[in-house]
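Yeah, one chain of the complex is gone here, protein chain that is, but the others are all in their spots.
Note that the chains take the letters A, B and C in the order they are written out, and that residue 1 is the start of every chain.
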């Protein structure tokens, strides 16, 4: 069950992880992108931290919506609208259910709709899609997440900047997949799934 | 006595010398100038060669005037008008006398008037002035020329681009002094003075 | 990295501030954003607003083209990063005169998504919004299954065309028709001698050896299609023009506009020589462009390189639009 408490804890850990891996994310974004993914995400989590700090006794919906708006208005680039949309869709859904599997599924639909990527296009969708599936079939876990991230390495990019490289994108991990991996790993670390 | 024959031979040797030392002259022009003196002189002697080749049975005056016009219209920069003026003054003077000492003295006056440099300003004048003097007192020769060129090394530049450097121009040979040295050395090599 | 900056995080706000305060006759900043609108508000009265923008690092694009006869506003994102929807939305609101707002978007996932989110926000407010997604870079093959081609220097010609039409009173629909008609006639391709250094990254996007060039690079150091030893300008021109010819089938019975664009660190000396070679090569086909521009228009920070844009002027009116007078910092 996603709660306000869990969400806050999760965001704190996510913040710390992004802060630590900022340079690595930008480095991943260099051969097949424009080298800014770490900086983009850092601006985003800084914004999330600031915005959450201003909330007084928020509902889960308010919390998720605040995260979404911070990401949308701070990240920019491709990842901003995608992560922003993900949290916005979760905010929309959370009155109905607080089940992670259901919320993340709604988020994934939002990401797909916003960016038009399918599984196998070498984007964050390649982490979100199998992870949502894993949440339903019970295989969700750190190992599964790492595997999903790793799977992007051999893919040919068809969306985002990496797609301009065509076959030359093979052999590189997708930076958005990596940051999505961090998102799910910190969800686990925050106690998101027992 | 300066003759058409001697002048032609002289210019051939000067051409060969500039061609060979082009890079060195530009190199001298780098720390205290703008690195183009070799290229400038090369364009000049190319022009002199072409123009002289077109003359049919010229007088000495025509020959010197042709050299002057080729230098003026091909070299540009500071050295073009100066060398051009030098030969123009020689052309003006040569009806009166063909004595090298007198002709070069007229050329030197032209250079000084055109450029406003005095002896000791670290320019070609520091080769022309002692050389004109040496022609009168009999000390003219390769050794004397080399010494005049070398004397510019310790001078502080007061004219031309090198002057912007002030004291930092000390320790470098003046490129125009060097090319003037070549001019007088090739004059000797052409048989200009026995 | 040796750059005249203060701190990498402050690059965009300081740059936008410097630009706007240097040219108050053309530009003013929308408070609390890095979006810039015309200071000549009167020139927008009763007209469709024209908004563009994208990541920073392409100066003078986009803000340098804001002014009467060209853009109404431009939104400056972080370096090489699309601006966020709230900023784009602020620009849309600032230029809306009740006739709708037209967006010029370069075809990058980030730009498309952020601009479209802003459009959604504006439409919820009852502002009519239409858009063109510019994808003039022919170095990348087009495909339905990928992001498609990139938007590069040809975007500036799109700004010029639409700006002139908007200034003459074209409606939102007319602008959309014009943009869609012109777009397929604009083709760009570039060659790089060195990559750009994003201030926050601190090193070039890729490394080229002292004698190497790369054909087909993008304006964010996206890699191109071939790396080679440096060649004389006329051979670079032959390569790039042949690629454009494959797409446009250049033909003396048509009229063309030419945009030669320096990427930031390439001096005009080289750009004019390149132009000399392009004009010679076109002359072999008996083509003399009816409009030419040479200079730094869509740069990639401090990349050394050049791009070549050919715009087939299928309608006489387009040439008039290109020649239409404007009051901007950079056209």
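By definition in this document, a contact is a pair of C-beta atoms (placed from the backbone, for glycine too) under 8 Å apart; a residue touches a chain by one contact, two chains touch by 3 or more.
All figures in this text were calculated on a predicted structure; none of them were measured in a lab.
Participant: Mind giving the shown chains that are in contact with the missing chain?
Facilitator: B, C
Participant: In the whole complex, not just what's shown, which of C:5, C:252 or C:314 touches the removed chain?
Facilitator: Touching the chain that is not displayed is residue C:5.
Participant: For the chain that's not shown, point to the residue among C:245, C:270 or C:315 touching it.
Facilitator: If we include the chain that is not displayed, C:270 is the one touching it.
Participant: Just the residue numbers, please: which parts of chain C touch the chain that's not shown?
Facilitator: The list for chain C reads 2-7, 11, 14-19, 21-23, 56-57, 59-60, 64, 79, 191, 193-194, 210-211, 213, 230, 232-234, 236, 258, 260, 264-277, 279, 292-294, 296, 299, 301-302, 304, 306.
Participant: What is the set of chain B residues that contact the non-displayed chain in the whole complex?
Facilitator: 26, 30, 34-36, 39-40, 43, 72-82, 84, 114-115, 157-161, 163-166, 168
Here is the rule we go by: only the chains that are shown with their structure count from here on.
Participant: Take each protein chain as a node, join two nodes whenever their chains touch, and name the resulting shape: line, ring, star, complete or other.
Facilitator: Topology of touching chains reads as other, fitting no named class.
Participant: Cα centroid separation between chain A and chain B, in whole Å?
Facilitator: Spacing between the chain centres: roughly 75 Å.
Participant: What is the distance in Å between the mean C-alpha positions of chain A and chain C?
Facilitator: Here chain A and chain C have centroids separated by 31 Å.
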